[in-house]
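With one protein chain removed, the remaining protein chains of the complex are shown where they sit.
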Amino acid sequence: MGSIFGELFRISTFGESHGGGVGVVIDGCPPRLELSAQEIQKELDRRRPGQSKITTPRKETDTCQILSGVFQNQTTGTPITILVPNKDTRPQDYQDMAATYRPSHADATYDAKYGYRNWQGGGRSSARETIGRVAAGAIAKKILAQFANVEIVGYVKRIKDLEAVVDANTVTEEKVESNMVRCPHQECAQQMIDLIEQTRREKDSIGGVVECVARNVPKGLGEPVFDKLEADLAKAVMSLPASKGFEIGSGFSGTLLKGSEHNDPFYTDDNGNIRTRSNYSGGVQGGISNGENILLRAAFKPTSTIGQAQETVTSTGEATELSAKGRHDPCVLPRAVPMVEAMVALVLCDHLLRDRAQCHIFPETAGESTESNKF
Amino acid sequence: MGSIFGELFRISTFGESHGGGVGVVIDGCPPRLELSAQEIQKELDRRRPGQSKITTPRKETDTCQILSGVFQNQTTGTPITILVPNKDTRPQDYQDMAATYRPSHADATYDAKYGYRNWQGGGRSSARETIGRVAAGAIAKKILAQFANVEIVGYVKRIKDLEAVVDANTVTEEKVESNMVRCPHQECAQQMIDLIEQTRREKDSIGGVVECVARNVPKGLGEPVFDKLEADLAKAVMSLPASKGFEIGSGFSGTLLKGSEHNDPFYTDDNGNIRTRSNYSGGVQGGISNGENILLRAAFKPTSTIGQAQETVTSTGEATELSAKGRHDPCVLPRAVPMVEAMVALVLCDHLLRDRAQCHIFPETAGESTESNKF
Amino acid sequence: MGSIFGELFRISTFGESHGGGVGVVIDGCPPRLELSAQEIQKELDRRRPGQSKITTPRKETDTCQILSGVFQNQTTGTPITILVPNKDTRPQDYQDMAATYRPSHADATYDAKYGYRNWQGGGRSSARETIGRVAAGAIAKKILAQFANVEIVGYVKRIKDLEAVVDANTVTEEKVESNMVRCPHQECAQQMIDLIEQTRREKDSIGGVVECVARNVPKGLGEPVFDKLEADLAKAVMSLPASKGFEIGSGFSGTLLKGSEHNDPFYTDDNGNIRTRSNYSGGVQGGISNGENILLRAAFKPTSTIGQAQETVTSTGEATELSAKGRHDPCVLPRAVPMVEAMVALVLCDHLLRDRAQCHIFPETAGESTESNKF
Partner (left out) sequence: MGSIFGELFRISTFGESHGGGVGVVIDGCPPRLELSAQEIQKELDRRRPGQSKITTPRKETDTCQILSGVFQNQTTGTPITILVPNKDTRPQDYQDMAATYRPSHADATYDAKYGYRNWQGGGRSSARETIGRVAAGAIAKKILAQFANVEIVGYVKRIKDLEAVVDANTVTEEKVESNMVRCPHQECAQQMIDLIEQTRREKDSIGGVVECVARNVPKGLGEPVFDKLEADLAKAVMSLPASKGFEIGSGFSGTLLKGSEHNDPFYTDDNGNIRTRSNYSGGVQGGISNGENILLRAAFKPTSTIGQAQETVTSTGEATELSAKGRHDPCVLPRAVPMVEAMVALVLCDHLLRDRAQCHIFPETAGESTESNKF
């Protein structure tokens, strides 16, 4: 019972790799927002398999239908249902895996927990489940953009040991989308692509780091003490398949600095806005956005599915060997970029609604962040 | 409205640094558990200020009272309230800060969000708030120990660039508690203590990494797809003051490996249990515990409060300079250890109840994890 | 954002009268439960329009599809999605109502709240939304039956001033289903049918009372102090379209008795079970089930849609007159019976899981209700 996310902009994803389809129900979307299936499709196309030679060759158009909650291209405030039927399913590819546990996959733990699982293509644990998240994220992005021109840009920061230098303050989605690995540093991107292709040839896999920036985020988002903005961002990102780590701002490397180096000095800019000179905080202080760019990073492990033979056991515990036959990505990073963006958008949108509900009911009790960009 | 944590073992913390006190209400604790204030006090003593020369000199005994939910030393299943009145409050120390924003603290963001704040000692954003968490965590720990001998051991893994080699499989709380910095590697611990003392003399601060292991965790805990065990652990840890990063298992460094290196091969041990040879997964696969040790790390930034003069602004935006006068820790790591343990315990306990509720109602529908340690 | 119900057996309904379809996502269903679309269809057929001459003539087969969460006829523990596409939609019937507010309908309030609405057939406020509830309720019923032979039987107790004498301890679903009005008292049922037909001819509508009994409910269900069993039952029933009142046990008429008459004396029966001699409590004491039959009643107002001309206004406030043209029921009671049963089943199932989670983790801390039927 963990398939619902968000407090006010609440999404409920459903579906498995093989079966009737995957999708999402969104409860709490503001009414009278213009919305078309095409806008959602645009984000789904960035996530879909078979989009380039470095992703899985599974052929899914991932065409979405809006079943409810939108009337004559406007949201009605009632639950929005988005369905993507499954098409190119090949259960026979997974027949071996019905009885054999794939190392570092969820086969064994799903059996341990539920005593039963849909083994076709990983069932519910397939990354195909993220379609619902990306669809809902597209709507969250639109709300944020409309509310305050919030821009969320994710990109591949590192593939294995190939790290790109990227300026988070200026990077654009266009730049990110200009190559198939979604790294805005063109030269580095080509090296990454080469490395992924070589890895595929070796029947192996690799991982890396996605970085994501959110710009123009209103001050005041985040609900201490448990639902701090970074806490909910961490949960959101760590709920994505294959993620093993999360950082905000200076993250782990910030622990090598002294307080006198790490603290972000305040100053007042020419427009009278209180700003910070550095941004080691990553746009969040005390669990609440401070108006600076929110900057986070997520670690994704090398794909568990590899073509090489691996030691494993059957569901009854007998030793055996396994070489993956199903279609898969040698590196999840390029397709993880829209997933991370979606999760960031969902968290920010949910917190926007939560902040308005508590702190902006009365003009006289509202933080000043409503009226201006000042603290 | 973010002061409630957990779905079934649900805690609600309250209180500020200065004022009537801090504490917690726990809703959903199983009944008929033996419980005394002393057991809770033991954990609070590990968290309290003034416990050693490397922590803040604020003198608080942090003596807890159980106001409800326990009758004749047994829990009744009704809400347990634990209150710790504040004693050694010195609001005058913070008078300067009423109008001046401390860099990298929550003063400015609380003003931006709420338009008003209790500026005495940081108010709600003070780490004093974690008393409620540690108290609740003590109960969660006891439930886990009683259910399955779960052991949760946290320790300081790194202070700035001083990193200790620790065997997570064998480290004990006794070892951790044997020195004031809570690093089980004695030699390294002494260097850490020296560094912290030197840093205090320099009116500066430092950060580091806490590592935490949970052993004997039952298989099957975690609720995909959003409430995966690692996702909820990430949120829990990232909601602690000063945390900037979270990792599970191989974490960020795992992204430097290939899939063929990173995958954890399955085998059946001499007792017939399905195990993994390595544990890059950190005890969690597909968001669900697999029975191996859960291993995680949290990055804590250098304390924001430092004695050195810093550039900042007043609440009305005028440039000024600030040197902290209030009592503070030059390094939060030693006191963060019981906090991390508490958050891990709260997540595991909550997920234990959630797993039982869905997957163990019917003997015939239960995962096999009920009956044995096998998958 | 109010389309999610339940804490552990959590349902999320979606869909409007006209549009892609209606349905439900169920998160938290126990795994390894046998389940087929036919079982769900059986309950939907009791709810569907056009089932008899006294219901609306809208022709919908309401054929359901299971899109996810069930694999080879067993639940997997992952979200179950059930979709019923809309077929016999006639938006043109409602064209007039796009601009005119139907009295005592939700047209005006939806406009007031959302500023926009899908006016076709009432959109989200159509009773067609309850399809998702009834589908989910069919699964909840099965779980309850399998767990403890719980039987839930609803029936029409009263239509306008025609009240039937029914023995709640012995009434069966077969008896209820033996006539189209769903009143188990055959003679009274015929009078009710006649009255409904006469009312339809008069272009008017009538209401009444549905009574529902739940037998074999385990002791111990209910979560004081807010989620008392009767409180959640009240909410569940009062969330159904057209409901205006709720009673449990003696209800409103119990207020005419003295305590010495109303109290239910305890005794021990021949099997050693503690029972109550009377059941004015309606199976719930202190918010918790006591093992006696749970007995509740719900008042449903006369259908708002009537063929007679009525005074009303347009959405811009101009006075006008309206006579309904759309297809509608002259009395909702017969079709409300399966809805009430579904809501009762959903509450009981959710509370069953909640009770197990908190109170049955440890054998030594469990109430004795686990092991036997004794207190």
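First chain written, first letter: the chains are A, B and C, and each begins at residue 1.
The definition used in the following text is that a contact is a pair of C-beta atoms (placed from the backbone, for glycine too) under 8 Å apart; a residue touches a chain by one contact, two chains touch by 3 or more.
Keep in mind the model is a prediction, meaning the values are calculated, not measured.
Within the set C:L44, C:A135, C:V337 or C:C359, the residue that contacts the chain not displayed is C:C359. Checked against the full complex, the one of C:G50, C:P85 or C:P103 touching the unshown chain is C:P103. Only one residue in the set C:N73, C:N169, C:Q190 or C:Q308 touches the chain that does not appear here, and it is C:Q308. Touching the missing chain, out of C:Q41, C:T55, C:N179 or C:S250, is residue C:S250.
Although one chain is hidden here, its contacts on chain A can still be listed: residues 7-8, 28-33, 77-78, 143, 146-147, 224, 352-354, 356-362, 364-365, 367. Chain C residues in contact with the hidden partner, per the touch definition given at the top, are 1-5, 13, 101, 103-115, 124-125, 129, 158, 160-161, 199, 204-209, 219-228, 230-239, 243-252, 254-268, 272, 274, 276-277, 280-282, 284-291, 299-306, 308, 310-313, 315, 317-319, 354-355, 357-359, 365-369, 374-375. The missing chain lies against chain B, touching residues 1-4, 8-10, 12-16, 19-23, 25, 27-28, 31-32, 65-69, 71, 74, 76-81, 83, 113-118, 120, 123-124.
Methods note: only the chains that are shown with their structure count from here on.
Central chain by Cα centroid: A, whose mean Cα position is closest to the mean of all protein Cα atoms.
Counting every residue number used by either copy at the chain A-chain B contact, over half are found in both chains.
The distance from the centre of chain B to the centre of chain C, each centre being the mean of the chain's C-alpha atoms, comes to 44 Å. Centre to centre, using the average C-alpha position, chain A and chain B are separated by 25 Å. For chain C, the set of residues touching two or more other chains reads 8, 28, 31-32, 77-78.
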